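Sharing a structure with you now.
Missing here is one protein chain; the remaining ones are kept as they sit in the complex.
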Amino acid sequence: MELQLKIWRQKNADSGGGFEVYRVKANEHMSFLEMLDVLNEQLIAERKEPVAFDHDCREGICGACSMVINGRPHGPNQGTTTCQLHMRFFKDGDVITVEPFQARAFPVIKDLVVDRSAFDRIIQAGGYISVNTGQPVDGNAIPIERDTSSLAFDAAACIGCGACVAACPNGSAMLFVAAKVSHLGLLPQGKIEQDGRVQKMVAQMDEEGFGNCSNVAACEAECPKQISVSNIARLNRALITVSFQSS
Amino acid sequence: MLMKWLVDFLFRSSIGRKVVMSLSGLFLIAFLVVHLLGNLQLLASDGGRQFNLYAYFMTHNPLIKTVSYLLYLTILLHALQGIALARANRKAKGKSYAVSSNAPVSAFSKYMIHLGMILFIFLGLHMYQFWLQMKMGNAPVVSYPGTDHPVQDLNALVVEAFTNPFYVAIYALSMLALGLHLWHGFQSAFQTLGLNHPKYNGLIHMVGKVYAAFVAVGFAVIPVILFFRQV
Partner (left out) sequence: MKLDAKIPEGPLDQKWTQYQSRVPLVSPANKRKLEVIVVGSGLAGASAAASLGELGYQVKCFTFHDSPRRAHSIAAQGGINAAKNYMNDGDSVFRLFYDTIKGGDYRAREANVYRLAEVSNAIIDQAVAQGVPFAREYGGLLENRSFGGVQVSRTFYARGQTGQQLLIGAYQALSRQISLGTVKMYNRHEMLDLVVVDGKARGIIARNLISGAVERCAAHAVVLATGGYGNVFYLSTNAMGCNATAIWKAVRKGAFLGNPCFTQIHPTCIPVSGDYQSKLTLMSESLRNDGRVWVPARKEDAEAIRRKQKTANDIPEEQRDYFLERRYPAFGNLVPRDVASRAAKVECDKGLGVSPTGLAVFLDFGAAIRRYGKSKASVSGMAQPDVATIEKLGREVIAEKYGNLFEMYEKITGENPYNTPMMIYPAVHYTMGGLWVDYNLETNIPGLFAIGEANFSDHGANRLGASALMQGLADGYFVLPYTIGHFLSGEIRTPAIDPASAPFVEAEQKCKLRIEQLLQTRGHQSVESFHRKLGKIMWEHCGMSRNLQGLQSAREAIRNLRSEFWKDVFVPGRADEFNPELEKAGRVADFLELGELMVVDAMHRNESCGGHFREEYQTGEGETLRDDQQFNYVAAWAWPDLDREPELTREPLNYEYVKIATRSYK
């Protein structure tokens, strides 16, 4: 199949950018990133600069790949990262627009690569359980109800890719924060620090310049791990409760 | 101390600011029901007696008067906070994408600010047309047997206004905007407060939609019926 790609090119954080149009021949078994590999090889052969994009595991789990394909983070398929999006979902002659994730808290580094270190700083603010190596009791000393554990897992499945922020018309990181707060707060081990965690993580989120949630739920629709916005409700509840209770 | 915390929470914290939107929205949702039930009396074919007496009661009962000031305040708060949030969110998003997304999202949720602006402008007109005229005493005065005081004939004011098809259209369209605003707003208010549970989510969403449709249609039919009664 032959495709027309409209790709955002931007030299670095300080320079402006713009769309460039490329033609590329692909086949339906390729992944989207393999199709971009083909384009890059083509560009290198023409002695031009290849398109920079973040990617690593290419099996949908590391969360590195981050691009907006035809207006949608990770492309048109539900529950799929860009690296697992295959070209059989496109047709010969398609025009595909590829842009970087867009949010003030995710500045562009180059082309399709953005800086998502704000997520790391949010986790550093409290997205952990304070336990030193060697302190714990036996694993089975903390029985956890199967359903609770499973619910915590659903939230813990977050790969930190930032598609939620990219999809949100407000550039809000609520789903990311809510997923971590739910993962840890649902488990008995994590309950102890939950109040402080919620406050610190939300404060850090606000400081990073993310927007406010208006319950559009675009995040849920685009999350490659299909994390539910019910986690956001849980975060809201937790923050409201702790705000009124804490001294 | 307490004040500072509360102000910080309600006007600085991203979640607190949304709580303001949610609580004020829920208050307005409750008000709309009362307002609609009162207004449906306009359709009684009694020359406006029931409606005018009701309006007199509503504007003279001290408790209700207090609540009405709270209401004006709430509307302002909801509107101003909404505008502030929309501005902040636009800044947080930066540029928008070259291609717009067709991902399934909560219906009309992306247009809350636009719908809200329409409603705010509509409110200006609405308040000017009826509330201000009443306050200025511009309505004719009538006396009903069995009451010891004359009342303003607000019914006449309303009936008069809706002889104009232009106003009928504005009111009906604004009520469409209200319905769409509530379509998302109702369940969104619950989500923001964290009132979300797999068992009850379906119910909340359904009640929200029924409510939005009921309120919008209820308000919109009044001018339409009044108009057609007079042609």
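A and B label the chains in the order they appear, each numbered from 1.
The definition used in the following text is that a contact is a pair of C-beta atoms (placed from the backbone, for glycine too) under 8 Å apart; a residue touches a chain by one contact, two chains touch by 3 or more.
Note that the coordinates shown come from a computational prediction; the quantities given were computed from them, not determined experimentally.
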item: Chains shown that the absent chain touches, full complex; value: A
item: Residue of A:Gln4, A:Ser149 or A:Ser246 touching the missing chain in the full complex; value: A:Ser149
item: Missing-partner contacts on subunit A, residue numbers; value: 11-12, 27, 29-31, 33-34, 37-38, 41, 44-45, 47-50, 52, 54-64, 79-80, 84, 86, 88, 109-110, 113, 115-117, 119-120, 123-125, 127-140, 142-146, 149-150, 152-153, 156-157, 159-160, 183-184, 187, 189-190
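Everything below uses one rule, namely that only the chains that are shown with their structure count from here on.
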item: Separation of subunit A from subunit B, taking each centre as the mean of its C-alpha atoms, in whole Å; value: 37
item: Complex interface listing, subunit B residues touching subunit A; value: 9, 12-19, 85, 88-89, 91-106, 109-110, 112, 184, 187-188, 191-196, 198, 201
item: Residues of subunit A that touch subunit B when the two form their complex; value: 6, 19, 68, 70-72, 97, 99, 102-105, 167-172, 174, 202-203, 205-206, 209-218, 221-222, 229-230, 232-240, 243
